[in-house]
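Just one protein chain is left out here, and the rest sit where they should.
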Amino acid sequence: MSARLSRGGRLIDRRAPVTFRFDGKPMTGFAGDTLAASLLANDQMLVGRSFKYHRPRGIVASGAEEPNALVGLGQGPRFEPNQRVTTTETFEGLTAISQNHWPSLDYDIGAVNGYLSRFLPAGFYYKMFLWPRPFWKHVYEPFIRQSAGLGKVPQEADADRYEQAYAFADLVVAGGGIAGLTAALTAARAGKRVILLEQTAHWGGRAPVDGDEIDGMAADLWVKNAVQALEGMANVTMRLRTMVSGLYDHGYALAYERVADHTPGDGRPRHRLWRIRAGKVIAATGAIERPLSFAGNDIPGVMLAAAVRDFVVNWAVSPGDRSVVVTNNDDAYRTALALADAGLVVAAVIDARPSVTGDLPAQVRARGIRVLEGRGIAKVKGAKRVTGVAICAQQGEGAVLEEIACDVVAMSGGWSPVVHLWSHCGGKLIWDADASMFRPDAARPPTGDAGQPMAATAGAASGALQTAAVLADAHAAAGGEGLAPQATGPAEAPMLPVWIMPQGAGIALKSKMWLDYQNDVKVSDVQLAAREGYESVEHTKRYTTLGMATDQGKLSNINGLAVLSHALHQEIPATGTTTFRPPYTPISLGSIGGEARGEIFQPLRQTPMHDWHSAQGAYWEPVGQWRRPYCYKRSGETAHEAVNREVINTRSNIGLLDASTLGKILVKGADAGRFLDMLYTGVMSTLPVGKCRYGLMCNDNGFLIDDGVVVRMSEDSWLCHTTTGGADRIHAHMEDWLQCEWWDWKVHTANLTEQYAQVAIVGPKARMLLEKLGGMDVSREALPFMTYAEGTLGGFRARVFRISFSGELSYEVAVPASEGLAFWEACVAAGAEFGAMPYGTEALHVLRAEKGFIMIGDETDGTVIPQDLGLGWAISKKKADYLGKRAQERSHMADPNRWKLVGLETLDGSVLPDGALAVAEGVNANGQQRTQGRVTSTYHSPVLKKGIAMGLVLNGPGRMGEVLDFPVDDGKVVQARIVDQVFYDKDGEKQNV
Amino acid sequence: MSNAVSALAGRSYSGFSTVREAGLVGMVTLRGDLESPELAVAVLAATGCAVPAQRRRTVAGDWSVCWMSPDELLLVGPYASAPGLVDQLTAALAGQHALAVDVSDARASFRVSGPKAAEVLMKLCPVDFSALEADEVRRTRLAQIAAALWTSGPEEYSLVCFRSVASYAFGVLENAARPGSELFSG
């Protein structure tokens, strides 16, 4: 059994016990524990079930590389699945639940999959579930969803806050072990601005556990001194619990700070994502120990050798009473020594190497521990917990030589440098045959914006595994001059590559050798994939699921590559690695979203009258980022009824529209007229001062992009109105042409959209309202249709435009935005006696559709030219050039057989669905029904009391009176007649009174 | 003008720093040739300020002048004086290729103040605040909107954005200033 030792534990505080629950069971740990340490201290080795076969899964590792021990943490709005117990700090009140089993962790029905494992080999899903198709929905998918998968999705909205922050540094050091500390100290002493980040809650990494001396002192003390020195430097920022999750272009690094995971609900943000721009990044990210592939290597109690000594030394936790160490290298002997130091029994060290000499084995032997040379594990015995191992010759086929009882197997297959950050942005690797590892090729680093190397590795991440080499490498990586910190420690003998154990194992053993614990991938699966023709490591990954999901193969990749290479009869470097992609370990979606949640999810643009609309029950419509009132519902009204009321009232009395969102761009300069003549299809340079003209804007590809009324303000300035959604886009469009094509033209633009609040006062009694406000002559004679005047209206500084988007008598009045609300309220008050009421965007649409006015975005979709919309009258035939002119001369644009704008009137008076297609005879080359038109705008007209629509129809204007078929839902067909698109006041008399 | 109200009517929030909408502020955009002596004379006469160098800000009395782009200045001062200033500049620059226009009502202004004010902005702007000089104007991105900011006093930043997004700007600043979310201890 696993238990807490009575002495030791460099990271725990025995005076601070904490209570927590695992699967509802109360347990006790100590402050400083990881949840893994706390669970083991409570003899909870079994923590979950595997993904596919539901095999019992125990804690394997002690850090970020843990593939097995994933739990659901927290409750309700703070529940989160798939959290590694090895990176979770234990705190008072923590609750965790195990995952992926039913009905319980100890007794799991899904484990039957394990017995069927020979029927569930690599690629099983691909092979079996291809056919028959309907089975997917009704049989396979429900089965897979029930039996496979990791944790459950949270059911409640997240109660926590998340944020991001930007930082800048000459150097970011990822990893706060002795390599990271050395690199940070070296760079900081040279005056560099340094950010040092460590993913765990402690500085120092592995060195204090492994026990070497640095600069003549214990590693622990050296680390303490180094941290103190760094803390005293103003040019150094240090952060614990912060993982550099990825390195991107031009020195952009993301760092994931787990601010309050261990203090939930304390008011701090839970996670913070640092967006760092670094001159250089040094990855001092260490190395990860590799498992060995022997039969039964996934049984709980089989752990990484270094993890076993971490638990003993850091947290005073004994993973078991009687351990066996199995290894191909000297480092694992440190585990035997740590166990022996803690008074625990080490039954044997099983070493695959034929002859073991070295300092560390000598120390182990001196303690009276058996060292078996040239031996391997034939099989681990046990089900939910290791009970013993069967020993064989490594060179043989697995004949059992002896059995040793034990409850822990501490395995070490060598070490793999953590090269993720180096590789994320293009750093290349080389295969180091002596150490059997891929390590960074210093000659081919990732490069930055000036082509310079933008990353380096330091210490074990470079492949330096001995303490002295780690320090020297880190010192050099940071550009250190002079002597690196010195270390003394035992000399280590070379390791021996061992990819399967024993070397000659047959299929029975290989189908029990797990490569990927999380995804249930075995040696036999990879070999099967190779036999089936999978040569690319990337394909094999997807086919077998090796190295997928949350751990991304931190333990399994190199072993998997080696097995694949062997099966393909090629060297490991020829197989290569899968691509290392960020993040290094999963980061929360909350941190990626940052502050963008709820009210501040995105900017919502508001006019000065926004709060008034809100108080009047406005039903909002998003228009770009603006919120505009769709209609103002009165009590008891539906939105449709409100729209009808607003339309009828505007046609019979007065409607007030908040038109502030309309774009207003001032264009001024000696060449402004010439510029606008290029921008608009019509002529603006000849517009007299004080007059308004409707204009169309196309891109140079000929398509209509915006429309609006242009006003000549003075001899050299024009005010261009744009659509609500178009203001920023059109301003940018203007600046693009001015800056990049006609840069010698004397033109200035200013986007004044938000300087003015604009109110449209619309309807037959509109003039009465303005006269009541008083201060300006707004008579037909003084201010005729399509003119403009400036003055004081009701005490407000006002610009009055006599323009109409409804066909009614209409004034649009602009006042400074700061006075917009007051002006609006003045209009409402002055209009009360004339029956004035506000109207929203839907009434605006109905009013304009009744008049056959087009709307950018409805009648246009980026493929429509003005000629399609019957707007030839707004296109100058005389101008030599304007944006879009050449494009509109192309044969297809000039083709008479284009879809063109017409009105559509349903025979039964109903409203056509928006976007409905008119069918034609026959089918096209793809066997689809031919079409001959589509509906672009469609409304119920409360004035005409029937459905009205506009649409683009093949040769439409030449086919007046024809009836088209529009298939709608449920096989029904609505018939509509082609008519003129002006449904109301065809002669335009009302707007001109 | 007595009816004029700023976008958020002076709303404020006190977290680990204080965020305050600064009320009505006069702002005039001046576009033209920033090298020209005529423009320099006009700006000096109108504001008392010299034309600032690239990304700099000059201050004299009630008015300050911010460099916004190679052909654009932002003149910042009392709200009520802005329309008159536009007229004055327009008259002074008649015949020049220049544009002076009142943008006071198109903007919202904020102050972020307190010893940790920079930490609020560090969460929202991709700007190295430790390298921001005392008289520097920085146009940048504030979360999802455009903004211009500068140091306006000891432990105080001023910030300007479009009026329509004032509510959003205040929201993100308030959120970033919440107690407990300080970036650095001490």
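Each chain carries a letter (A and B) given by its place in the written order, and its residues are counted from 1.
We adopt the following convention: a residue touches a chain if its C-beta (ideal position, glycine included) is under 8 Å from a C-beta of that chain, and two chains touch if they have at least 3 such contacts.
Criterion: contacts and distances are computed from a predicted model.
Colleague: Using the UniProt record as the reference, specify the protein name of the hidden chain from among "Succinate dehydrogenase", "Branched-chain amino acid ABC transporter permease", "Nitrogenase iron-molybdenum cofactor biosynthesis protein NifE" or "Sarcosine oxidase subunit delta".
Modeller: So the chain that does not appear here would be "Sarcosine oxidase subunit delta", according to UniProt.
Colleague: Looking at the full complex, which residue from A:E538, A:D700 or A:D914 touches the chain that isn't shown here?
Modeller: Once the missing chain is taken into account, the touching residue is A:D700.
Colleague: Check the options A:D321, A:E397, A:E715 or A:E741 and report the residue that touches the missing chain.
Modeller: Checking each option in A:D321, A:E397, A:E715 or A:E741, the one touching the absent chain turns out to be A:E741.
Colleague: I'm checking contacts with the chain that's been left out. Which of A:R10, A:R189, A:H262 or A:R277 qualifies?
Modeller: Missing-chain contact among the listed residues: A:R277.
Colleague: From the listed residues A:T387, A:T447, A:Q602 or A:S685, report the one that touches the chain absent from this view.
Modeller: A:T447
Colleague: In the complete complex, the non-displayed chain touches which residues of subunit B?
Modeller: For subunit B, the residues touching the absent chain are 54-55, 68-70, 72, 126, 138-141, 146.
Colleague: Which subunit A residues would touch the chain omitted from the figure, given the whole complex?
Modeller: Against the left-out chain, subunit A lists 248-252, 277, 426, 447-451, 700-701, 732, 735-736, 739-741, 743, 880-881, 885-887, 889-890.
FYI, only the chains that are shown with their structure count from here on.
Colleague: How many angstrom lie between the centres of subunit A and subunit B, each centre taken as the mean Cα position?
Modeller: Chain centres of subunit A and subunit B, defined by C-alpha means, are spaced 33 Å apart.
Colleague: Quick one: in the complex, what on subunit B touches subunit A?
Modeller: Checking each residue of subunit B against subunit A gives 1, 3-7, 24, 29, 31-32, 71, 79, 83, 97-99, 101-107, 119, 122-128, 130-131, 143-145, 162-168, 171-172, 175-176, 178-181, 183-184.
Colleague: Spell out the residues on subunit A that touch subunit B in their complex, using ranges where they run on.
Modeller: Per the touch definition, subunit A meets subunit B at residues 161, 163-168, 237, 266-269, 272, 275, 277, 595-596, 599-600, 602-608, 625-626, 666, 668-670, 746, 748, 750, 752-756, 795-797, 816-819, 821-823.
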